Each structure stands twice: as structure tokens, then as C-alpha cells.
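With one protein chain removed, the remaining protein chains of the complex are shown where they sit.
Chain IDs A and B follow the sequence of writing; residue 1 opens each chain.
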Amino acid sequence: MNLQLDEYSHLDSPLHRWEPRCRLIALVALMFAFSFVRDLRLLPAMLVVTATIYAVSRLPLSFLLARLRAPGFFFLMVAVLLPFLSGRTVLLRIGPLALREEGCLALLLIAVKFVSILTTGIVLFGTVPFVITIKAMRGLGLPTILTDMTLFSYRYIHEIGDDLETMETAMGLRGFRGRHPGSLGVLASLAGSILVRSYEQSERVYKAMILRGYGNRPTRPADDFQTLPGDVVALSAVLLIAAGFIAAEIILRQCGG
Amino acid sequence: MHIPDGILPAAVCLGGYATTGAATWYSLRKINQQENPREGIPKASLLTAAFFVASWIHIPVPPTSVHLVLNGLLGAVLGYYAFPAILIGLFFQAVMFQHGGLTTLGVNAAMMGLPALVAYHLFRLRRALGKDSRAWTGLFGFLAGAGGLGISVLISLALLITTIPAHLDVETERASIYAMSLAHVPLMALEGVFTALVVLFLQRVKPELLEGGSPLSPFPPTLGGQGGG
Partner (left out) sequence: MAMVTGQSSVTGDALDLKSTAQPPPGSNVTALVVSGLNFSYPDKPDVLRDVNLKILPGERVGLIGPNGAGKTTFFLLACGVLKPNAGEILLFGKPVVPGGFRPEVGMVFQDPDDQLFCPSVRDDVAFGPLNMGLPKDEVEARITEALSITGVLELADRPPHHLSGGEKRLVSIAGVLAMRPKLVIYDEPTSNLDIRYRRRLIRFLQSSNETVLIASHDLEFILEVCDRVVLMDEGRIVVNGNPRQVMGNVDLMEAHGLERPHSLVPHAQPHH
């Protein structure tokens, strides 16, 4: 499993340099604005905004395509039914199946929204190390228990993942192929072993934590985020764009679009 | 089963976040009521990571293989920590693999996390019948696993079918929900069996992992007691 998150977070671009909290608020607002859109006429604007953001981020296109491939595939597998099931205006008959106009348009809508929101999300998490984004969330008020849990979990995912691979290899070397009816029990023991080992490790980690004072400090000093005027300008600009989409959608709906 | 971005209306997404926010707040409150909430954090964190990794295990189901959701098992093992654990696990999935969604994180977390809490309470019922009995533990493990997945599937399907911008009538909607739910019954059975097997394994090897102790303190204390060597 490729857990590579921070491959391109060291590049330099306006998005990379944007202060993390401003970037977080701006891009999340944009993603929600996109999810609000239902009018097809706004789709081209969505794509333009998304493409611009991606271009400014200087992330390679291959990165985007690699990350969109699997989720895109699953999305299509489900959504491909829409043109055949939804709507009344038949465009084309293929044997017993009827391709319907409303369904096609619905598919187009959710497909564009899907790609836009995902791309924005990829930019959000691809342009700065994951840990810093979590700290930005903490800086914006997310409870410390949650951010601590996220950071500690993130730390150990790779190790535990490696353990799983080692154990699976060992099982394979002893002839396990998973086809035997008793395999489920073996896999359950595998899962159980991972849980037990992690539990036992967590007891040692807890001891290491209290030895270095965990729980001793009532408040944590604020993380070092410095907002420059440019950051706020960019934030405002993106928030305006997001508001623009929402306003446009509302207006278009009112006009009976 | 994870709902991707772009399908649900914004109102539902925000409603999902509101629900998840409330459930998280409630779970954290329950967690803080324990004797030593700080101690639970490394345990819950490592177990969150372990569950995240465990869900990668391929379960061969000829001709293919599936990944299990394990939200019922999470509930049985972590108790109230299961909700933040699921939230964090889904967050990782969305960010690392683009599986699920970021706007739909609230909805997905509520959809999988609330049934996990239900599964926790379901599993705890075994105490009334004999916590040390393997039969009851296995049975309630099965119920927790199957139930956890089942409720999630129902919510997920209902959401998708009622909010997809399609023009289906109520009849078709209801029929599709029934049909697709039925298709998931074998999966529910599989999750139930797997959960029961893991729970029995844990009962044999490390019973304190299973919501041992009081309901408010799912993990027994470390200080002055066990561990080390």
C-alpha cells in the first residue's frame, strides 16, 4: 500500500507558500461551495477554477491522474447506472436498455463535482506536509484529543503496515493461500495479533510519554503560524469565488433553471 | 460503502458534519469521564492505526476478495473511542487514497461510527449472560459485526438513493434500497463471522482489550499494574 503523502510537499509555489490555516479555510470553503452546485451552467466555471488552482500549485499532472484513477474507477462503476435508470427522455435505445437524457446530465453533474472537489482536496493535502495541516486544524480550534490521536495514529500506521506485510509474507512462506475454509480463522488471528501487538506497544508508548511529562502541561503554546497580508488576500479572494458559486447557484435556481 | 464527494447535496454534507460533531463531542465527554483519559489516548491511537491497517487484510471470497469494514469490531474493542477512531480512520482513507470523501467525511463518519457505538452496546450485553463464556462472546461478536455493517449499509443506501439527482419515483427508490440491502446480507454475515472470530481470539489472548472494566473505562489502568517486564 503506498502511503506516500508528502511526495511533493517540498515544492515551491504560491500554494505551497500559503499560510496553512488560511489555505485550509479557503480550499475547504471552495469544496463545499462546489458541493452546493446543481446547475449545469456552472460546471465550466468549476472546472476552470479547479484547473487554475492545480496549475498554480505546480503539482505534476501525473500525480493528479494517479490519485484520481482508483476512486474515479469506483465512482464510475456506481454512477454508470444513472443514464440508464434515471429520467424519462430517452436519447438512444441499445437493445433493452434506454439511455436517458436526465440521467446523462445527472452523471455529468456529479462527475464534474467529483473531480473538482477531489482535485481541490489533493491540492490541499499535497502542497504541505500532512503533519502541518493537522497542526493548522489544531490552531483553528479542533480539540487536542482528536489532533493528538491523529498525529500518533499517523506515526504508527507505517510501522504496523510493515508488520502486517511481514506477517503475511511469513504466512505465505508456510503455505497459506487463503482458499481453505479455515482461512477465515487464520486471517482473524492475523487481525487479532496486530491488535494485540499494537495494544501492548501502546502501553510502552504511554510509559515513554509520561516519562517525558505527558499530561503535565495544561495548555499548549500556540503553534507558530504567521499570517502575512498576502495570505489573507488570497484567502479573501478564494472565499469570494466560493461565495460567487453559491450566489450564482441560488440565483439560477430562483430563475427556474 | 463510503460515499464519495460530489454526489450528496451540500445540505446533507453539512448535516453529516453536524451529526459527527455532536457524536464526537459526546464520545469525548464520555472518554473524559474515565479515571485517566490521557492514558486512553496512546492506546486508542495505536489501535486506530492497527484497525486502519487490519482493514487492508484481503478476505478471499471466491472468485474475488473483499476488504472488511470492521466498524462492529471497533465498537466492541474500543467502546466510545470507536467514534473518533472511525472518524480519524476515514480521514486517513480520504486523504491518502481518496477513498470516501472530504466533504462527505461527516456523513461517512456518522454512518459508520454511530452503528459502531450501537455495536459496542450490543456487545456489552454479553455481560448479562456471562462475559467469560466463549459461546456468548462469539454470538455477541457476530451480532456486533453484522449489526454494525448492516446499519451502515442501510443508512448509506438510503442516503444515496434519496439524494442522487435522479428522477426516480418513491416505488423504485424503495425497491432499490431493499434489493441492494439484500445483496449485502452475505457481506454482513461475513463481517459477523470475522468479528466473532477476532473477538474470540482476543478473549483467549488478551481479554482486557475487550471493553474490560467499567463501561466508562474500556481500558484497564497501566500505572502500578501490568506491562513492562
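To be clear about the criterion, contacts are C-beta pairs under 8 Å (C-beta built on N, C-alpha and C of every residue); 3 or more make two chains touch, one makes a residue touch a chain.
Nothing here was measured: the structure is a model prediction, and the numbers come from that model.
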### Summary
Answer key for A:R41, A:H180, A:R204 or A:R253 versus the chain not shown reads A:R204
### Task
Would you write out the residues of subunit A that touch the absent chain, in ascending order?
6, 129-131, 151-152, 154-156, 158-159, 201, 204-205, 207-214, 216-217, 220-221, 224
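In this text, only the chains that are shown with their structure count from here on.
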### Message
What's the distance between the Cα centroids of subunit A and subunit B, rounded to whole Å?
### Response
20
### Query
For subunit B, which residues are in contact with subunit A within the complex?
4-10, 13-14, 24, 28, 31, 37-39, 41-54, 56-60, 62, 65, 70, 77, 84-85, 87-88, 91-92, 94-99, 101-103, 164-168, 172, 193-194, 197-198, 201-202, 205-206, 209, 222, 226-228
### List of subunit A residues in touch with subunit B within their complex
1, 3, 5, 28, 31-32, 34-36, 38, 67-68, 70-71, 74-75, 79, 82, 85-88, 102-103, 106, 109-118, 121-122, 125, 130, 143, 145-146, 148-150, 152-157, 160-161, 163-164, 178-179, 183-185, 187-207, 209, 214-215
